[in-house]
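Missing here is one protein chain; the remaining ones are kept as they sit in the complex.
A and B are the chain letters, set down in written order, and residue numbers restart from 1 in every chain.
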Amino acid sequence: MTGAVRGGTSILYCAMGESVSETAGVVNLGTEGSMLVGALAAYAITANTHNPWIGALAGASAGAALAFVHAFFVLNRKANQLATGLVVLFLGLGLTSLFGAAYVARTVNSFKTWKVPLLSHIPWIGQIFFQHDPLTYLTFLLVPATWFVLQRTGVGLLVRGAGERSEVLSTYGHNVLLVQYLAVVTGGFLAGLGGAQLSTAYANAWFENMTQGRGFVAVAVVIFAARKPLAAMGGSYLFGAALALSPALQARGWHVNQFALDSLPYLAIIVVLVLLGKKRAAEAPEGLQKVFEMSIAT
Amino acid sequence: MRRISRWAAISAVLLLALVAAACGSNSDKSSANASGSDNSSSSSAPGKDSKAVGFIFVGPKDDFGYNQAAYQGAMAVKAAFPNLKVLTAENVPETDEAARVMEGMIAKGAKIIFATSYGHLDAAMKVAADHPDVAVVQQGNFIKGTVPANAGTYFGTVYEPVYLAGIVAGKQTKTNKLGYVYAFPIPQTVANIDAFELGAQSVNPKAETYVVNTSNWCDPAKQEEAAKSLLAQGVDVLTQHQDCTATITKAAEAAGAMVVGYHADASSLAPKGWIAGSEWDWSALYKDIVQTALDGKFTGSKYNANFRSGLKDGLNPFVQSKYGPAVTQDTKDLVAKAKTDISTSGSPFKGPVMSQDGKTLIAAGTVPDYATIESTIVVFVKGVVGEMPKSS
Partner (left out) sequence: MTAVTAAVLGKFDRRAATRWALALLGAAIVFGILVMTKGANPFSVYHSMLSTVTTSASTDGILLKATPLIFAALAVAVPARAGMVNVGGEGQLVIGGVFAMGMSLAVNGHLPGQTTLVLMCIAAAVGGALWAAIAAVLKLVIGINEAVSTLLLNYLAINVMLFLIYDRWKDRHGSGQPASRPLRVSERFSLIGSSKVHTGLILAVVMVAVIWWVMRSTRWGFQLRVVGGNPEAARRGGIRVGATLLSAMLVGGALAGLGGVAQLAGAEFKLRQGFLATYGYMAFLASWLARHKPINVALAAVVLAAISVTGDSLQLDSSLPAATVNVLMALVLLAVFGWTRVKVARA
């Protein structure tokens, strides 16, 4: 279970970022790319500065920068959101390969796990939630914070407006484009943090394409969770659990088919989507709905 | 045109196309991949007077493990043959793409190709068939049936140093639980795991080896998970058969556990926990293969076969790493004794060797030869905890 939280954190970061972006009406399939560049940047900067916090910041910035590219092409040049997202991913793959080659063998001063005093001693729950690295703890705060900002504050209203009723927003004099830009870039920032957690806290290494599809998983989680933070957490941890489950079961001498386990999260998401389906589709912000329905530009 | 006949027309075209393509398919009698022989005369000996040597690796060259070792071997070749161009390609997948990369090297003048990963065999064989004047050697796998005149496989008997390392692990463990993280249950790996356990058992009958597989030669996240779950089980010595070794080594060190290395010397990553290990030193073997090919002597040489080298013939490219600080002298003595034993008349798999389910794999007192080991030691031995992914 601890593995679930540990493994799911990076996905959760990505999912949060993607929720922000999607609330404003922009889908970013390139969030996987943001995560990847975030992982590399964090690892590289940590290697050079010996301070993982600076590394994490660098990772987040890298993720934001890549997301900026996505935002530019989608918002300014009106390119198709889904296709651009994938292109941005390829860009991320290539860039990290180019610049990451030098860091494959380096060790860094990574985030160490820190046991929360008192809380970590609570049997069972303590171990699952309170014996992690700082970036994971950050998610515990960030998730409710994001939800709060999006649902209850003026800023959040702007973001939601950009996604749902952009015409209304512009009538009131707000710069819809700016709001969307910021939302997408924030999404990238968070995804980059997720990547940082992956490289400097979780796996403690850097390898080409180390995210292995986690960003896509996050996109799915966002759909599944429909911007409800607890559901997003649950979805992310579900993935983390599945990742951790196979080695854990094997270590205990059990034999469960590995691929059945690997498929589990994807299946679970599909099942949930089926059950909640119609409701979710209707709940998506209108701007987003337009994207999905008429994705093909001339 | 009426709608019906339109569709009929389409279906007809489709079917025709399919049949045409399929009819072009090889009949049962002809050989696959009719060799598109290239310009150079196929009568020249494979590899003779080559201007370049090509190496393909499945992973990155600084993975602190398998590929790094192979890369260092390649660099040794470069140093030894200054007139030879050394071409290297990393991250070459174990699919047909590898064939294309090798072709690219051949186009640049390489007549000697090293395909250094287990899964590169099929692509390597394809390339060898198409270029009879290129010597293609593959690391680690086995060519079944007749070995073509310009191909061969090579490897060291890795399980011998792993057995020795197992002795150290068996002596040093306090919980009697050893952990082994591996990628695929290929024969090499199974032999390693078994040798490790047998080595440990020889000095500590209570030692058990818990195994976890990651189905990947290098996925740091899976490795991390595997390491952590083994440690959570009480394992206090970790080892692995993975291409990149850094993650697990660091995980063990961070948890205060001991670690036995593989593929490369990663002791710098685990100054306290490192107790022993085994690593590659390909330079001598690579250089010899290159020289043999350059001289035109490849066909019929010992390399034009499934070449395996071990402690007995003194050329094992797989050697022991240095010991860690915590290892006592009498442990080292035990190892030295075992080593001498194996080099002369023994074997890590000297009988009796029992499988997990009680069957006798090697009868008591028998010393199996390399071929027997390759064919018999394909299941886990008693003392190994965990199952191999089944194949029905």
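Following the convention adopted for this analysis, a contact is a pair of C-beta atoms (placed from the backbone, for glycine too) under 8 Å apart; a residue touches a chain by one contact, two chains touch by 3 or more.
Keep in mind it's a predicted model, so treat the numbers as computed, not measured.
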For the chain that's not shown, point to the residue among B:46, B:119, B:199 or B:386 touching it. B:119
Options B:141, B:229, B:247 or B:292, residue touching the unrepresented chain: B:141
Consider the whole complex, including the chain that is not shown, and state which of A:56, A:220 or A:241 touches that chain. A:220
Just the residue numbers, please: which parts of subunit A touch the chain that's not shown? 29, 69, 72-73, 77-84, 86-91, 93-95, 97-99, 101, 208-209, 213, 216, 219-220, 223, 257-260, 262-263, 266-267, 269-270, 273-274, 277-278, 280-282, 290-298
Which residues does subunit B use to touch the chain missing from this display? 3, 6-7, 10, 13-14, 17-28, 30-34, 36-37, 87-91, 93-96, 99-101, 103-108, 118-119, 121-122, 130, 141-142, 144, 184-187, 189-190, 215, 378, 389-392
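By our rule, only the chains that are shown with their structure count from here on.
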Subunit A to subunit B: how many Å between their CA centres? 36
Could you pull out which subunit A residues touch subunit B in their complex? 3, 7, 101, 104-105, 107, 112, 198, 202-205, 207-208, 210, 212, 243-244, 246-248, 250-253, 255, 257-258
Considering the complex alone, what residue numbers of subunit B touch subunit A? 60, 62-64, 68, 91, 179, 210-215, 218-226, 228-230, 232-233, 235, 244, 246-247, 250-251, 254, 269, 385-387, 389-390
